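What follows is a structure written as structure tokens; I'll ask about it next.
Every protein chain but one is kept in place in this view of the complex.
Which chain is which? They are A, B, C and D, in the order written, and residues in each are numbered from 1.
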Amino acid sequence: MALRLDVALKDMSLRAPAPLFERQPQPRGVFTSQRGFMLALGLVSVLVIAVLPFLDASLYTMSIATSALIYIMLCMGLNVVVGYAGLLDLGYIAFFAVGAYVSGIFTTVLGWPMWAALPATVLACIIAGVIIGAPTLRLRSDYLAIVTLGFGEIIRITANNLEITGGPSGIHGIPSWDFGGWSFNDGFNLFGIEFPERVVFYYFVAAVVIVVGVIGAGRLAKGKLGRAWKAVRDDEDAAEAMGINTYIAKISAYIIGAVWAGMAGQLMATHLSAISPNSFQFLYSALILMAVVLGGMGSTPGVIIGALFVSLAPELLRDFAEWRYLIFGVLLVVVMLFRPAGLWPATAVLPWLKRNRPTPPAFTDSISSVEASVMESVDGVPHADVHEGDRS
Amino acid sequence: MSSLEVDQADVYYGRVHALRHLSFRVEEGEIVCLLGNNGAGKSTTMNMLSGLVRPRSGAARWNDLDLTTAKPWDIVSAGLIHVPEGRRIFSTMTVHENLLLGGYTVRDKRLIDQRLDQVYELMPRLAERRRQQGGTLSGGEQQMVAIGRAIIGGPKLLLLDEPSMGLAPLIVKQVMDIISAVNTHGTTVLLVEQNARAALKVAHRAYVVETGEVTLSGTAAELAKDPRVVEAYLGA
Amino acid sequence: MQLIWNGLIVGSFYALVALGYSMVYGIIKLLNFAHGDIYMLGAFVGFFTLSAFGISNETSIPLLLVILLLSMVTTGLIGVGIERVAYRPLRKSPRLAVLITAIGVSFTLEYGVRQIFGPNPEAFPIRLESSGFDVAGVRVTASQIVLVVIAAALMLVLAHIVERTRQGRAMRAIALDPQGAQLMGVNVNRVISIVFFIGSSLAGAAGVMAGAYYGSIDFLMGFIIGLKAFTAAVIGGIGNLYGAMLGGLLLGLLESFGSAWFGGEWRDVFAFAFLILFLTFKPTGLLGARVVERM
Amino acid sequence: MSALLEVSDLRLQFGGVKAVDGLSFEVHAAEILAVIGPNGAGKTSAFNCISGFYLPTSGSVRFDGRNIVRPAPDFWHALRLVPLLQSFGFFRVLPSRVTKWGMARTFQNLRLFREMSVLDNVKTALHARLREGFWSTLLHTPGYRRAEEACVREARGWLDFVGYQGSEHLYVTQLPYGEQRRVEIARALATSPQLLLLDEPAAGLNFNEKQALMALIRRIRDLGVAVVLIEHDMGLVMKLAERIVVLNYGKEIADGTPEQIARDPLVIEAYLGVEEEAR
Partner (left out) sequence: GGDSADSGDGPIKFGMLAPFSGSESAFGSYMENGAQLAVNEINEAGGVLGRQLELVVEDDACDATTAVSGANKLVTDGIVASVGGYCSGATLPTLPIFDEAGIPMVIPAANSNELVDQGLPGVFLINGTGDQQAAAAVQYAEQIGATRVAVIDDATSYSADLADAFTTQATEAGLTVEVTATVTPGENDYSAVATQLADVKPDLAYWTGYYQEGGLIARQATDAGFTGVLMVADGSVDAKFAEIAGQGYTENVVGTFTQTPDMIDGADAWIAAYTELAGDAPGPYSTQSYDAVRVMAQAIDDAGSTEFDSVVGGLEGLADFDTFAGPLTFTDDHTLSGGGFVIVSIDPDSGAFVLKDDLQG
């Protein structure tokens, strides 16, 4: 069935004339195209995540694996703000805090089940996103950075000083997810294999992170909204000239970023069962930003690698005890010096595909030569239906 | 003996081979013009001469200065001044400050003042806009600042990259006159132009550069009549 | 009144550190997160030298000045070295990449010092005499006056250099377009090194003065002041030196009044909320120039 | 026929500089109008006012029956809050809105999205017309696929239209200058304009490229789009424009056919110079 393409675009007073040039079809295979390879890589990663508990289900492994996944979610959210929309955010952890605290308060103080707190978390994050987004209407780059930094500190200090947030010691005893009668705490028994609470929760986090965090953010970035973000990042004025309301584009980036962080915060609150303002210091905003930049801004695989690096490196360096932050610092500098665009930049081309990269065209006089044929198809009038149904 | 000489220069940007064995020379006191399509490598040549990009192989010498190894600032101090494509005005600095920066390498304050007066006289528009921020000037005004800046540096060899881009016809004429004037005061000029018609009028000699190679050369008058040049750069 | 005076004292520390911050930002658009740690290094250099000579509990001002100079030179050189190793290779890379190395450098400095001097705070060997007297109802101490005089002198000299001299113009030119500046004959590497030297030595000076004034130093002391200096630099209009000074003083005052009116726990909330509102209405800070971009 | 664009008594002042000083002119559907004038005459500034980027000090701009300059009530003026409110988007028409109404523009210096591919650059211009919701993007519904596909085809169509033959997956920075200009025009066209403003489109192009550009502009006009261009290349202007408006010091000093303009002594004195040979 031919898709009805005309309804997909609004008020087309002017439609492009019929295409004139044959363009090479994109290759598809796993090793012959970027896209295919990334898909395969994604599948392998999902598989690795799925079998991990069968290899090592110890508390420690599950715990850091869960944390790492939550970090991925968080970094994907920041990637929307920094990587796609190009807005420097130095207080991103604040949204994480909002998510964690809202879900914490709703479940402990009000006694709601965890899933019911989700809409509240999302709503709170949207509001927070709008609040932080509003001043950005007028501010550019580094002035924005300080506003976000200030916002992050305001949230943390407020949480530290209020009664409802438990003051400096925070909220503890946050319940796990339960649905009706069954809770994660009960574990799960499938085909005689016992899945204890931590593994169930790990799978739950993994599912949310992969589906919402990674695939969702990736899809948004590829669609209309994502193009608007990138346009704003590259050139705000030109974006306006393209009919993109840059205010809305920027605020929506903050909102999406905030919601992602909020959901990550809710997962973290469940994971730790206790939260305190100490975990939302500026340092952590810097760490997450670091993950995104280190991995490669605007690049999904890059950001995932960055998130893993930043969340796992201190754990792997645990044995170096007092030296670990020193090593971490040096490592950061060294990595950036050798890969200034990040470990896996958004523009990266797989090495074995480099050879058949398209080369830039030389200037062509094609217009005059093809003019006649264009004229035929155009007929010199504005038209809406020149190429109904062709090339599909 | 005092001349600019480029010999078999090769420049790469990553995988892009921008200059291929490019050779040409400019004698003292000349105005030499480089013509060529977009992306032919004209700006790359200029950047190479002022030390901003380095050739992978080949030589570029000016008097006794090896341009392939000298630092950009040393090249400027020696009197080779490059007015880059796109003007490169310091946008939040005033016109006056921009001009003063042109005299960064000149130690003699009186000399700077003297040249400042000269520039303001040559381009009265700039005198009017002395306190305006460079970035808010119109395109043509910016071009004037760029040339003025170079004059204050007291160039012995002046590289001009598309000085007429975006200028009104009247101003193009003025700019070309300025170039001639500067030249008669003893400055050698290497000029890159899209506006071949205007350029060939002031130049003594010219080279045509295509995809990084010199494909034609000769005196300006010869080239202006060469049918290949007429067809490609002047229009019948 | 006392509030104002207290605010000004803190403010002059912020201003000194903010100046370097703003200079470095101004020239290579880098939010130098390691700048606060240079302040910390300054204090530790002073501490190390004095301890090496076995000096403790001194109160002599000439000795302080000697140490101040020594620390300024040392931190200045360290700053230049950091720029060489960690920032210069990335000059053509995306700005955020350098930001990350700056954070990396910050970690390295902090925990490097921790490995050498240990995690405990140390008492600074020189103490400024803190006998006070009352001026118009405000309690002022001699050390505060020394402090303010040194800070003001350093700041004014610096601002003069940047705003009025040839080198200063070169600095601003590099800030706007490094390649364009090269074409004016500016030795970009050298000017940037000079900026790092000046900025770092100011931070080092602030570190020594903080040590002598407050008496205690530790390896994380640069972190908070780094943030505050960044804030101050932004309030003032980042890249603008007079702005950085004003911003530092203003932040000091804001904090002083904030804690008096709302209590210490809400002080930073007050300061930041004020900052956000202020920037919303004046998006380029106190003295920052609106960068006009032409279409 | 009523005019597509009516500019009347437009004024724009920066501090003491009167960049535009009482400018009035009209543009009709499907015509090619050239705006010329000495450097600093206020051409770009006028464009910026018309397309909503600058807020004129006074005057009115009507496009397709709609006001692009939206005066604020006196009440707010009295409170001296107008500039502030305007920067928040009140009492003004944002450029994005102007674009949606059917006016597209290019910039004097290339302003492509540098970190996006050629195709994405053009797809971005379809933003306002694309029916693509949040959830459908997340879920990749058939509606989303349809929209994306239509978007790609439309974008390709415009790339073809301007004669771009290279790979659509290249980053724009990898293209030669002339090709970038083409992509920029394709991008402007993809917003589906009735009026296209081009600011010095021929700057930096060589002779052949200029020829191609002229052909392209004519074909755009033939689609029914009015084209207004600022240009200093008189050869091109004389051949292309149906009507020419001349500015000097922010004021209109002449308005007429190329022949009239070429003979106008005021224009010759202020702009052309005496011995310019019109090609």
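In this section, a residue touches a chain if its C-beta (ideal position, glycine included) is under 8 Å from a C-beta of that chain, and two chains touch if they have at least 3 such contacts.
What you see is a predicted model, and the numbers here were worked out from it, not measured in a lab.
S.K.: Given the contact rule set out at the top, which of the displayed chains would the hidden chain touch in the full complex?
M.R.: A, C
S.K.: Tell me which residue among C:21, C:44, C:223 or C:270 touches the hidden chain in the full complex.
M.R.: Checking the options C:21, C:44, C:223 or C:270, the one contacting the hidden chain is C:223.
S.K.: Which residues does chain A use to touch the chain missing from this display?
M.R.: Spelled out for chain A, the touching residues are 58-64, 67, 160-161, 167-170, 172-173, 268, 271-279, 314-315, 318, 321-322, 324-325.
S.K.: Give me the chain C residues in contact with the hidden chain, please.
M.R.: 2-3, 6, 9-10, 13, 57, 111, 114, 118-121, 123, 127, 130, 132, 139, 141, 210, 213-216, 218, 220-221, 223-225, 255-256, 259-260, 263-265, 267-268
Note that only the chains that are shown with their structure count from here on.
S.K.: Going by C-alpha centroids, which chain is farthest from chain A? Tell me that one.
M.R.: Centre of mass proxy via C-alpha means gives B as farthest from chain A.
S.K.: With chain centres defined as C-alpha means, what is the inter-centre distance between chain B and chain D in Å?
M.R.: 31
S.K.: Give, as an integer number of Å, the spacing between the C-alpha centres of chain D and chain C.
M.R.: 47
S.K.: Can you compute the centre-to-centre distance for chain A and chain C, using the mean CA position of each chain? Integer Å is fine.
M.R.: 35
S.K.: Multi-chain contacts in chain B: which residues touch at least two other chains?
M.R.: 37-39, 136
S.K.: Which residues of chain D are in contact with two or more other chains?
M.R.: 44, 53, 107-108, 111, 176, 178, 208-209, 211 - these are the residues of chain D that touch more than one other chain.
S.K.: What part of chain A is in contact with chain D in the complex they form?
M.R.: 3-21, 23-24, 137-138, 216, 219-220, 223-225, 227-228, 230-231, 233-235, 237-247, 298, 346-347, 358-368, 370-371, 374-375, 378, 380-382, 387, 391-392
S.K.: What residues on chain D touch chain A, complex-wise?
M.R.: 51-53, 87-89, 94-97, 99-100, 102, 104-105, 107, 111-116, 120, 123-132, 134, 137-138, 140, 143-151, 153-158, 160-171, 174-176, 178-179, 187-194, 208-209, 211-212, 215-216, 219, 222-225
S.K.: Okay, in this complex, where on chain B does chain C touch?
M.R.: So the residues of chain B in touch with chain C come to 50-52, 71-73, 76-77, 81-84, 88-93, 97, 100-102, 104-105, 133, 135-136, 149, 153.
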